[in-house]
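With one protein chain held back, the other chains of the complex are shown just where they sit.
Right after this comes subunit A.
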Amino acid sequence: MARSVALESPKKGISSVSSEALRLQRDIVGSVKNYNKLAQLIELSRSNKYAQNACTECFTHILMQGHFKPGKNGSDAQSILAKWLMKKYRLFLSILHSKLSDESRLKLSFDLLKLESSELAPVRNQYYFPAKTFQSLVKGMVSASEEVKNAFLNQIDSYDDLRYYMWTQEDILAEEARESSDSGTTALSEWFLESLLALGFPDDLLAAPQWFFAEPSKSSKLLQPDSHRKAFQDAYISVLRLPLGLDQYKAVLRVLHKQIIPYMTTPELLMDFLTAAYDFGGPVSVLALNSLFRLMQDRNLEYPDFFKKLYGLLNEDLFIVRYRSRFFRLFDLFMTSTHLSASMVASFIKRLSRLSLTAPPSAIVTILPMIYNLLKRHPSCMIMIQGVSEPSENSGKDLYDPQEPDPYNTGALESSLWEIDTLMSHYHPNVSSLARIFKEPFRKPNYVLEDFLDHSYHTLIEAEFKRQPRNSVPTEYEDFDSVMADYVEWSV
């Protein structure tokens, strides 16, 4: 009977289904004997909102009645009923959580969660967290809409206990997902990371605690900031172990050093992740650099071949990624030490100048002051722009080996920065005049790199268009027979 109703309901129309649900709800609330009709109602709630509402009402009623509580010994009728009811309850929850289409469903879920915490607590009036229900809710959020997700996260973020349990449960769920490793993991891990990044760690933790469930007891973990930190850290560590997409990695790495590492109890745990990210190459490496450096600085992390990797990171692609200025800020920081070996610094200088041969002007504008600062800091590299040996037959040959990965062995010190000489005749007047600083005496202690970082084609062109010519605009005096004469092959 129930099955037929469920199948026919779409054809019958919504009104008849909802009236049916209403009738069933009335019956169930009316008498314990009608509890059997719950199965029917749950079937209805698979596709109907009103049935879901009715079902929620029923379970609220049952919870209030205390029928979920098993009897004294585990085999009496009371216990059997409680077991059966629990089974039905879980079934209903899984239906409800998989169909979180709007915020009202979400509200129903949270209401049930709260009720369960107060009614199903093993000891009356003691703090109880319904972990299973919560896990099911979190899992259900994967398929929810963006709006519902935001509402969910808002709700979580406004209660300290919910936030804490969110972290602990995500840790557990992520571990589970990693072990099962089935196909749906990526969506799940994406949602986990999204929620983690959205939640963040509050600066004023437990300053004015808000509790979703009952007030926790004084010895509860919920009142200790360190346990929050631990939960936060564990959640991240577990989630980061899941397979993530490139964009997710970038999103984490972008904020890792600022918003995550400072709140971790033992950030060393991220070391493996960061090392892997740094080895990954491309923009991910650039982004990992920041956190890696933070760990090296604060936690004495040893990273072998750091400079070798850094040297490897310098390539043409660096100039078009969005994190160019971020990288060069860090790069400048790494190269601040005057105790670096000259041959290594020379390799960096040579590589940068070599890359500038095919780089856009915005990158060249960054590179040139950087090279200036490096030369100023390491005067032994000045031979790269001021040769000391007598020019000989082979002195025009560039002894620098661009393929050599180790910056100590590139032979850059024996080379000359011809590239900079070439840039002195760059097509853009400002770039060429910037390159000419290498021709002048090195009087300036250093250039403030920050002023040269954020240029782009856009800023350069806009600057040109704003300029008012002071003199008359010169025109070409020569006459050409045809504009397209040189483009012969192009025209018909």
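One rule holds in what follows: contacts are C-beta pairs under 8 Å (C-beta built on N, C-alpha and C of every residue); 3 or more make two chains touch, one makes a residue touch a chain; residues count from 1.
Note that in this section contacts and distances are computed from a predicted model.
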Name under which UniProt lists the unshown chain, selected from "Trafficking protein particle complex subunit", "Nicotinamide-nucleotide adenylyltransferase", "Nop14-like protein" or "Tetratricopeptide repeat protein 8": "Nop14-like protein"
Residue touching the undisplayed chain, where the options are A:Asn36, A:Ser180 or A:Thr459: A:Thr459
Hidden partner chain, touching residue among A:Leu81, A:Leu162, A:Ile371 or A:Leu423: A:Leu423
Of A:Ile62, A:Met166, A:Leu199 or A:Ile385, the residue in touch with the unshown chain: A:Ile385
Touching the absent chain when the full complex is considered, from A:Met335, A:Ile364 or A:Cys381: A:Ile364
Missing-partner contacts on subunit A, residue numbers: 282, 315-317, 319-321, 354-361, 364-365, 369, 382, 384-387, 389, 391, 393, 395-398, 402-403, 416-423, 425-430, 432-434, 436, 438-445, 447-448, 451-452, 454-455, 457-477, 480, 482-484, 486-487, 489-492
